[in-house]
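To keep things clear, I will list the structure first and then write my remarks on it.
Note that one protein chain is taken out, while the other chains of the complex remain in position.
And then chain A:
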Amino acid sequence: MSLPKPAMRGLLAKRLRFHLPIAFGLSIIAAVAFKFTVTEPRKQAYADFYKHYDSMKEFSAMREAGVFESVRPTGK
């Protein structure tokens, strides 16, 4: 009874055919995950912040809190 001939060639190619798609796939998933968990939320956060930003209202609040040195709170 003879054993089947083992694979003697193409071992690396077989390994690469298995691992390389996984490697590229994982790295693209990591990049896409970063894009949608960090990059896009940050852009959206800045867009949302400035969409209804009232600079004079914020300035007045900061002025009353005494943040500025060039402008004293009203009444002082």
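What we mean here is this: contacts are C-beta pairs under 8 Å (C-beta built on N, C-alpha and C of every residue); 3 or more make two chains touch, one makes a residue touch a chain; residues count from 1.
The rule is short, and it goes like this: contacts and distances are computed from a predicted model.
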item	value
Choices "Electron transfer flavoprotein subunit beta", "Protein O-mannosyl-transferase 1", "Cytochrome c oxidase subunit 2" or "Autophagy-related protein 101" - which one is the UniProt name of the chain not shown	"Cytochrome c oxidase subunit 2"
In chain A, positions touching the absent partner	11-12, 15, 19, 22-24, 26-28, 30-31, 34-35, 38-39, 42-43, 46, 50, 53, 55-56, 58-59, 62, 67-71
